[in-house]
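Shown here: the complex without one of its protein chains, the others still in place.
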Amino acid sequence: MAQATDLDRRWIFLAMGVLVVGLFASGVSSPMPVSRYVSDYYDTIEALPEGSVVMLSADFDPASAAELFPTYQATIHHLMRRGIRVVNVATWPAAPPYTRKAFDAIAPAYGREYGTDWVELGFKPGDDVAMAQIGQSIRTTYPRDDRDGTAIDQLPLMSEVGDSFEGIELLLTMSAGYPGILEWIAQAGGRYDMTMLAATTAVQTPDLFAYYPTQLAGFCGGATGATQYLQLVANSAGTATIMDQAPLDELLAVKEKNQKRMVIQMWGHLLIIALIVLGNVLYFRGRKAVA
Amino acid sequence: MKREIPIALTVICGLLITWAFFSPSELSQAVNVELTAWASIFFAVAFLLGIGNLVRISLKQISARHPDWPYKALLMLMLFGYLSIGLLEIHGVIESEYGDKAYQDWIYERIFKPLQSTMFALLAFYIASAAFRAFRARSMEATLLLTAGALVMLGQVPLPIAPPEVGAFFARVQGFLMAYVNAAGQSAIIMGAALGTLATGLRIVLGLERSYLSE
Amino acid sequence: MSSMLALQDAATPFVSLDPNGPVDIIGAWLMCFLTLSVFSFLYKDNPFYKVAEHVFVGVGTAYFALQYYKEGILEPVRDHMYDIAEVMGEPGASFSLGGYDADPTIAFILRAVAAIFGLMLLTRLFSPNSWAPRWPLAVMVGVYSALKLTGETQSKLVLQTKGLMKPLVPENVGEVGWFPDGVALESTPLFLTIANAIVVIGVICALSHFLFTWKRGRTLGAVSRVGIIVLMITFGSMFGFTVLGRIALLIERVNELFDLSEPDYAFGTPFLSPPVILTVLIAGTLTLFALQRKEGTDS
Partner (left out) sequence: MIQPLLALQDAVTPWWVDLNLWLSGMGRGTDADGSVLAPGIGTPGGLDDWIDTGKLPTLIAILIYAFLMLRSQAKAKAGAEIPIRRIAGLDALDEAIGRSTEMGRPVLYVPGIDEIKEIQTIYSMMILRHVARKTAEYGTPLIVPVKDSVVMTFAEEACKQGCLDAGRPDAFIADNVRYLSNEQFAYCAGVAGIMNREKPAANIMLGMFFAESLILAETGYASGAIQVAGTAKQHQLPFFVAACDYTIIGEEYFAVTAYLTREPGLLGTIRAADIIKVIVIILFVLGVILATATGNGTETSPSLFDVYGRLFG
């Protein structure tokens, strides 16, 4: 024990820091094979008829945006390319700025308009209570939109959406924890039998395997899932008629960046495994020496 | 009466919400909408209590010239500065051409966001340190955990440094562990936790559990 | 679209409020300083970290307070009551509560009661032992626990049990056989059968581990032991995913520091890159402190 703890842990901090910064500067990248959870996520969206309405819930904050925002952007690309209309909600207070930023940048490039192709209802406090409210009556929960405070009935898209998720084909959540996908499964999947898709942070991902595929049609877990989904969306993005190339270029750049990150990730994982092995070897050797 | 009324309120609201979950009638849904709105109003108000606490403690430290008092003063400055900007913006006193939350968003993007994500990024360093100093294979349980963890870590990343077969092998092992063993363990934990929630929730809704209303 | 392109071409302003625009110069230096200050904690607790920490608590608290104020107070109380008040005077008018046509007067009174309860919660600020906050807290406890109780029993117990009930043997085994050629190992009926059996046994054993009031004979002991193995592998998997997530966040922060070293934020020169300058500044100050302290102890 003594040997292992004698080392100042700042050396380990330094090793991790040097590793990440050094690799970032070097810029090696590598594509990834796609898992079935991610291809199911992609295929479920692909199978929706054009013009369907989905609900997209932003349940994350800045701390988790690194993991979830690329998937969020790619999902918007995917939905907008397919001509699927989106009702945006959020159960995390810090999420709405992301919603607006992403939609304003991406949707117009596909010729989509606010009000008919997407609406922004904003944050609702109350965690799973808010989710229950949204399910029961979206009109009572959100009398006005979050963008300019327009009455909800004046938004063309909302005329097709009723109480109890009537008119909504699919519920997607970008989920960083509580409240998130598990609460949505309880409040919407369980209550209203909604088809659900989720993108989650790595930490939350292991919970999801138990719900797949009965209560969750597909999911993108952590940076790995994000990279795989970005690959799928970026590969099919060329099929759309697009009015502005800039967002698409950004998507491709994000994909490239994610592939690069996965290589750093690999070295980070190898470092952690090496440290566990080394720590244990020193520990057991030290114990033997004492005995 | 000090104890009885709150318990009665808990029981009544709990039973109403339970009824609304099972009943399809419009009246039950109205009760549900109203009560859940109440809960979120109280939730928002309760946050003010937290602020009150923070302000009281900080002001006490500032006036007592606690060694950290300049930091506490900075805290108060940031808190009330941002609150004032936000309130002025929400009530339309100040406006920006970039939308009705532009000032708030600026502070959010430039201050809150980097701070919060960096705080969490610190944990990558702590995991590395813990891996070396604390994660010991001292029992069968810990050995299994660490081995499974290592396999999953390897299966989650591309392995361009190894032959493709090696990467594919780890991805397969990882897929198997996640889809079957982990799924079984997760199911058991989820069902167990649901039973815990059912037990505790029922005790509260039936008025059997009163410890949260301590005198 | 054209405006977006124009923004990208334009020179970076010192302060830009455009939420979609590139980061302004002051903002870039601020972000850089705060990020590096938090990282400086890895060296040790120091004034830079303390500044970052207190700014974080202040801004974070205010941010959430504003959100709750708007979405939890202004909208459900002020706006909602205003909406009701608009129809209240009209004869035969009704107000829709979740699809139910309620009497506007009753709807108004209900929400007014909620507002009064909210105020009762606030009395805790002035007298910590007051009885008043207990009423709204009791309502919250009742509502939250009933929602959890019903929703979780449905999704995490009943439907979870249903979702676990899958055939052990894949249905196509009659056509393709147990171990067909040219199929990935994971898709062969033999493999799937074994894997499904592992799930069934795993769930039974792990649940049995949580049996507390059953006499623990040899059988239950052995079953519980297998349950422990399943749980440990589950925790191991979660551990692996946690590592994935934390390192991803670190990479993101490093990525941002690299982005912030663009010449745009450095007044067009490569020498004034914010991350480099601020790293030198913070590291230099901390070294200076350390040297001073050493001198102090030496003398």
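Quick notes on this one:
To keep things simple, chains are lettered A, B and C as they appear, and every chain counts its residues starting from 1.
Convention: a residue touches a chain if its C-beta (ideal position, glycine included) is under 8 Å from a C-beta of that chain, and two chains touch if they have at least 3 such contacts.
Owing to the predicted nature of the structure, the values given are computational and were not obtained by experimental measurement.
Checked against the full complex, the one of B:W38, B:Y82, B:Y103 or B:F135 touching the unshown chain is B:F135. The chain omitted from view is touched by exactly one of C:F126, C:W214 or C:F271, namely C:W214.
If you put the hidden chain back, the residue from C:L149, C:I229, C:A248 or C:A266 that touches it is C:L149. Residue C:V200 is the one among C:A93, C:A132, C:V176 or C:V200 that touches the chain missing from this view. Residue positions on subunit B in contact with the hidden chain: 21-25, 50, 53-54, 57, 119-120, 122-123, 126-127, 129-130, 133-136, 141-142, 145-146, 149, 189, 191-193, 195-196, 198-200, 202-203, 206, 208, 211-212, 214, in rising order. One chain is missing from the display, and on subunit C it is touched by residues 41, 45, 53, 56-57, 128, 140-141, 144, 149-150, 153-154, 157-159, 161-162, 164-169, 171, 200, 203-204, 207-208, 210-216, 231-232, 235-236, 238-239, 242.
By our rule, only the chains that are shown with their structure count from here on.
Distances from each chain's CA mean to the overall CA mean are smallest for chain C. Among all pairs of chains, B-C has the largest number of C-beta pairs in contact. Distance from the subunit A centre to the subunit B centre is 17 Å, each centre being the mean of its Cα atoms. Subunit A and subunit C have CA centres that are 12 Å apart. The mean-CA centres of subunit B and subunit C are about 5 angstrom from one another, to the nearest whole unit.
In subunit C, the residues that reach two or more other chains under the touch definition are 19, 42, 63-64, 68, 71-72, 80, 97-99, 143-144, 147-148, 151-152, 156, 160, 234, 237-238, 241-244, 247, 249-250, 252-253. Contact with two or more other chains is made by residues 13, 16-17, 20, 63, 66, 94, 97, 124-126, 129, 132, 136-137, 140, 163, 191, 202, 206, 210, 222, 224, 265, 268-269, 272 of subunit A. Touching subunit B in their complex are the following residues of subunit A: 4-5, 7, 9, 12-13, 15-17, 20, 28, 30-33, 35, 61-66, 94, 97, 124-127, 129-130, 132-133, 136-137, 140, 163, 191, 202, 206-207, 209-210, 222, 224, 259, 262-263, 265-266, 268-269, 271-273, 275-276, 278-280, 283. Touching subunit B in their complex are the following residues of subunit C: 15, 17-19, 23, 26-27, 30-31, 34-35, 38-39, 41-42, 50-66, 68-74, 76-77, 80, 97-100, 102, 107, 110-111, 114-115, 117-119, 121-122, 124-125, 131, 134-153, 156-157, 160-161, 164, 185-186, 195-196, 198-203, 206-207, 209-210, 227-244, 246-247, 249-250, 252-253, 256. Looking at the complex, you find that subunit B touches subunit A at residues 21, 29, 32-33, 36-37, 39-40, 43-44, 101, 105, 108-109, 112-114, 116-117, 119-120, 124-125, 127-129, 131-137, 146, 150, 153-154, 156-161, 168, 171, 175, 178-179, 182-183, 186-187, 190.
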